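Below: one structure in structure tokens.
A single protein chain has been omitted from the complex, and every remaining protein chain is retained in its original position.
On to chain A.
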């Protein structure tokens, strides 16, 4: 470091590990924080402190929670018998942005991969099976990625669910999308899933 304490160097090194940042942008961000000590640095440090102390994974669904159970699991209005299974919290947030889904979630935290040593226990799948019985679930919606691992995981879960409707998200032409820009696989899937108008 040109002129700085070890603390600063540590901070920059930590910031550089954040997604989307590298050493150069981390240096810029840290300099900016120091300049805006009152408006940014101190509030940010406080916020991080609070998040670090309070926020953890929901014991029920794996969502981010400010306590043992997340807001969605605590909300009785969302106990409508539907559970949407997603890979991670970013996917949950994406679903929530659409404001269409009124049920609860189950966050796996990844996909099954024997080669990467990710098994069913690592993905809270036993917990999902418990929830299906204990929460009177009628439909499980699998909203997993359209990858080989995603498909494997979806089939793995579907295979073990009996007595409930198991669905998966549709694949095909995105809203506002043009056919011209779609890859062959997507067009094939869209054609297969076509429906009467």
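Rule of thumb we're sticking to: a residue touches a chain if its C-beta (ideal position, glycine included) is under 8 Å from a C-beta of that chain, and two chains touch if they have at least 3 such contacts; residues count from 1.
Keep this in mind: contacts and distances are computed from a predicted model.
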{"item": "Chain excluded from display, named as in UniProt, from \"Assimilatory Nitrite reductase, NAD(P)H dependent, small subunit\", \"Urea ABC transporter, permease protein UrtC\", \"DNA replication and repair protein RecF\" or \"Glutamyl-tRNA(Gln) amidotransferase subunit A\"", "value": "\"DNA replication and repair protein RecF\""}
{"item": "Hidden-chain contact residue, picked from the options A:152, A:167 or A:186", "value": "A:152"}
{"item": "Touch criterion as defined above, residue of A:80, A:113 or A:167 at the omitted chain", "value": "A:113"}
{"item": "Chain A, residues in touch with the chain not shown (by the definition above)", "value": "112-115, 119-120, 148, 151-156, 159-160"}
